[in-house]
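Only a single protein chain was left out; the remaining protein chains are all shown in position.
As written, the chains take the letters A and B, and residue 1 is the first residue of each chain.
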Amino acid sequence: MTLREIKELLDAEVLVGHDQLDKEIKTAFGADLMSDVLAFAKAGSLLLTGLTNPQVIRTSDVLDIAAIIMVRGKRPSPETLRLAEELLIPVLTTKYILFETAGKLYAKGIVGCMERVDDERAFT
Amino acid sequence: MAAWKGLTTNVLSHEPALYENSFPVEGGTYENAGHVSSQIKALLKGMKISKEVVRRAALVTYESEINICSYARSGKIVLRVTPEHVTIEAIDEGQGIVDIELAMQEGYSTATDRIREMGFGAGMGLCNIKNFSDFFRITSEIGKGTHLKMVIRIDKDFDGI
Partner (left out) sequence: MHLEDIVKALKLRVVSGEDGLAAEVLGGYVGDLLSDVMANSKEGDLWITRQTHQNIVAVASLKDHAGIILVQGCNPAADTLDKARKEGVPIMVTDMPGFEAIGKVYNMIATKKGPDPST
């Protein structure tokens, strides 16, 4: 699914990244805990969250998240938007709650990610 | 107190550094939290290191930086790149950790509500750091501060910066 199709599906408003709507998305991760996102989300995933602070953008930058969907009509602060523009990370906002947002995407074939890194990758 | 994973001795110091730099981190505020991590990520990206290594290095740097912003008075992150390893050290001046074993347990956290509302403080930070590093060591002194050292192995095909 492209980001443009996702925007239509979720009746979302694009706040940052109008020029990146042709990006292809296959996986998504919904979370309010940034450490969960850091532990589990795959590069190239869509991040669905109720948080709007600048750390959402930083976390997405660290993980190469494809785009962020802020749910429940949440709008980020100008500071958050500036950072997203600087780091070229698309931000969309939808009026749906996380439950409906994830449900609609799942029904269209987007899958979740669970990429727990093993404890056993120590030097041997 | 201390805890570690992987190498327990400092055998990496003999490797010649291709890059070494120290980045100050402001404690007690989130105003610039993550700024150093973004900088380090961009630097590593420019070194033709594999995406996965860059991602892991950025991730452990970021969790460490958030810890300094959340709990310490001030701190710094030291990045050192050698032909075989990316080493990141997070050194802070702060309250220190009373019980490292407890702090390393997933789900354990002393975070305030303010930290939790930012999406952190779920007791996963140190676990994430440990899991995404090939070598990890933590030492802490109460009232003085905490020192984290993370090493990530660079893939064999790395041909230098």
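Methods note: contacts are C-beta pairs under 8 Å (C-beta built on N, C-alpha and C of every residue); 3 or more make two chains touch, one makes a residue touch a chain.
Treat the numbers as computed from the prediction; the structure is a model and nothing was measured.
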Residue among A:13, A:64 or A:100 that touches the chain left out of view: A:100
Footprint left on chain A by the chain that the document does not show: 28-33, 36, 40, 48, 50-51, 72, 97-100, 102-107, 110-114
Residues of chain B in contact with the chain not shown: 107, 116-117, 119, 122
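The definition used in the following text is that only the chains that are shown with their structure count from here on.
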Chain A and chain B, separation of their C-alpha mean positions in angstrom: 24
Residues of chain A that touch chain B when the two form their complex: 32-36, 38-39, 43, 49, 51, 53-56, 58-59, 61-64, 87, 116-119, 121-123
Interfacial residue positions of chain B with respect to chain A in the complex: 5-7, 30, 33-34, 37-38, 41, 51, 55, 58-59, 61-63, 66, 118-120, 122, 124-125, 127-128, 130-132, 134-135, 153
